Each structure stands twice: as C-alpha cells, then as structure tokens.
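Only one protein chain is missing; all other protein chains are in place.
Our next item is chain A:
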Amino acid sequence: MEEKSPRRTPFFEKHKALGARIVEFAGFEMPIQFTSIIEEHRAGRSNVGMFDVSHMGEVTIRGPDALEFVNYVTINDAAQLAVGQAQYSALCYEDGGLVDDLVVYRLVDHFLFVVNAANIEKDYDWIVSNRSGDVEIENSSYETGQLAVQGPNAELVMQRVTNLKLSEIQFYWSAQGKVGGVEALVSRTGYTGEDGFEIYMAAEHGPQVWDTIVEAGKEFSLKPVGLGARDTLRLEMKYNLYGNDMDETTTPLEAGLSWITKLEKEEFIGQEALKKQKEEGVKRRLIAFEMMGNEIPRPGFDILVNGEKVGHVTSGTFSPSLEKGIGLGYVARPHTKSGTELTIVVRGEPASAAIVKPPFYKHGTHH
C-alpha cells in the first residue's frame, strides 16, 4: 500500500508556534493538547476554548433534486429543515449499519454535510454511488477550514469579531457572515455540550480568522483546545464517536440514535432493515457507565454481569468534571437498565461500575 503523508490543516503553523503536542489522527496532523487536557477541558466547560476541527469533512449537495436525495441517503428528516437550520443525522447501509454520523445544514442553494475526518473518502464514495435525480455532489473537505469556539463565554468572544447578530442564531441554526473580515458560515453547534459556535471558512483565510479570534479572546483568557479535551468533553455528554461507539456493524437503534432515525419518513437507505430491527427489538444497546473506584475504562475492555461477558467498552476516559472513570459500551439486553451493576475487566482485574443515565455531566448548556 502506498504510504500517504498526513494532511495539515490551515492552522498547523499556529499549533506548532504554541508548542502543541501534535499527533496523527485520521490522516491529519492534529494537536492533541496544548498545555494539559484537564486545563483545556475546564476552559471549555467554564470559560471559552477554541478547537481546530478542520479535519472534519465537508460534502455539498446541490441541484433541483437535492432535498429528495439528501432525504434518501440520510436517516433524519431533512424535509423538516428550514434554510439556515442544521440537524444531526447519519448515513446507513442497506443492512442498517452506520456509514457515518454527520451534521446536515440546509443552506440557501445547497445542503452541506459535515462528516468525520476518517470517513471523508468513504462517505463521498458512498454518497456518489447512490446518486439519484439531478444533483451535484462535491467534496470540499480539503479547501475548508473549521474552528469551534465553545464554552459559556463563546458568544461574548465571537460577537467581537463578526457582523452577525449572534444572539439571533438559535441552537442548531446557522448564518452566513463575516468573521474577522472573512466570509464564513457560523452555526450554533458543537461537540462539547456547552454553548458555542462552529465557523467554516475557505482554508486560505483560516489563519486570519484564528488570529482575530485569539486577539478578541485575550480578555476572556480563551484557550486553544486539542483533540484530547475534545474527546473528554464529548464523552461527558455521551456524544458518540464514530469508529469507537459506532461503525458499520452497529445500527443507529443500537447506538442510542433512535431520536434521529425517522422510520416513517419517505424511503431512505437502511429503512427496511431498521424497521425490522425496531419491530424485533435490539439485542444490545450502547450504555453509559461510571466506575465505582478509581480505575479508568479503556476501549476493548470486557463488560461482565454476574461473571458472564455481556459486552465491551467502546470509549473510556477519566472525566475531568466528575473526577472518575467513565465509559460507553455495548451491552446485551436485558442488562442495559440504568443502575445495573457491571464488572469492567481492567487489564485482567475486575472493577465495579454501574450503568448511569446520560449525560455524565449534567450542567452543560445543551443536553
């Protein structure tokens, strides 16, 4: 196989200059931390942090049949979207397994899919191979920069650098405007559970937008945040991560995404399989659990109930907010009720845990 060198985002030089620890993630050289995962996590929860999320992919769908096509390849109901509105959704295979999860934006003359970095090519190929009607599909992932500004003070910082009236942008809505003098799409969305914005701009203007937000954020002690804290923040909210908590072998119904699976809408890929699974009932479910002691669960650890293996951990970390180990994992029914006592096998040693009702962190702006 040909060795591909990792891609760099428009903000790579900014990360280097700040002394970030850089790792390869999904084919991109990304900052995992700038100073400390815990400090960056706290900035996101209680103040404001800025994340380079340019590794995320962007695919645009245009044309007279765009809405019909979007509704055919995604599982949520895109017909419910007004112009400017966004929705969390997913792509499924015919058998109901997940191709990816994504955010769908309905914009003035097109739809925008924001997909996971590791799945950009796979998703694009899947979408193109299912093309129907008069639509134009474009992968603009590598020409687009994306920043997330998240935390209770996100609006105060962002309002200083944009001509948009941010208080008028509701949760999961977006607007086109200027950020630091640069044309950008700004949405009130994120992956942290806190108030905040995601900003999309042409890659070449990325550094200018970064510098402008850093400058405006000084007064608020805005911190750059790496992928390490992005993971702890999302996990505390029980936001699934594709590749960990779901993949082509899991369905949205198993992954706790029934709320975006609109089985009764018009035809979509995977509909039949998912309807059948709903009728028959899922055999396993993605659950959230907390450790009783100070052990930290990690992906792949076995989950036992009464000494018998009932599943495995898919995500696990130390929660900086709860100051204990938390995790997600698939567990066979009927052992999926909250309160169920679990044993997590931590490197061969049994450790006690219990299923809890998500989110782990109850004080986020959005949950």
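Descriptive notes on the structure:
Going forward, a residue touches a chain if its C-beta (ideal position, glycine included) is under 8 Å from a C-beta of that chain, and two chains touch if they have at least 3 such contacts; residues count from 1.
Just so it is clear, contacts and distances are computed from a predicted model.
Per UniProt, the protein behind the absent chain is "Glycine cleavage system H protein"; the candidates were "Glycine cleavage system H protein", "3-isopropylmalate dehydratase large subunit", "Sarcosine oxidase subunit gamma" or "tRNA N6-adenosine threonylcarbamoyltransferase".
Checked against the full complex, the one of A:L18, A:I38, A:I260 or A:A332 touching the unshown chain is A:I38. Residue in contact with the omitted chain (choice from A:L274, A:I296 or A:L328): A:I296. For chain A, the residues touching the absent chain in the complete assembly are 21, 32-33, 36-38, 228, 231-232, 294-296, 298, 317-318, 320, 347.
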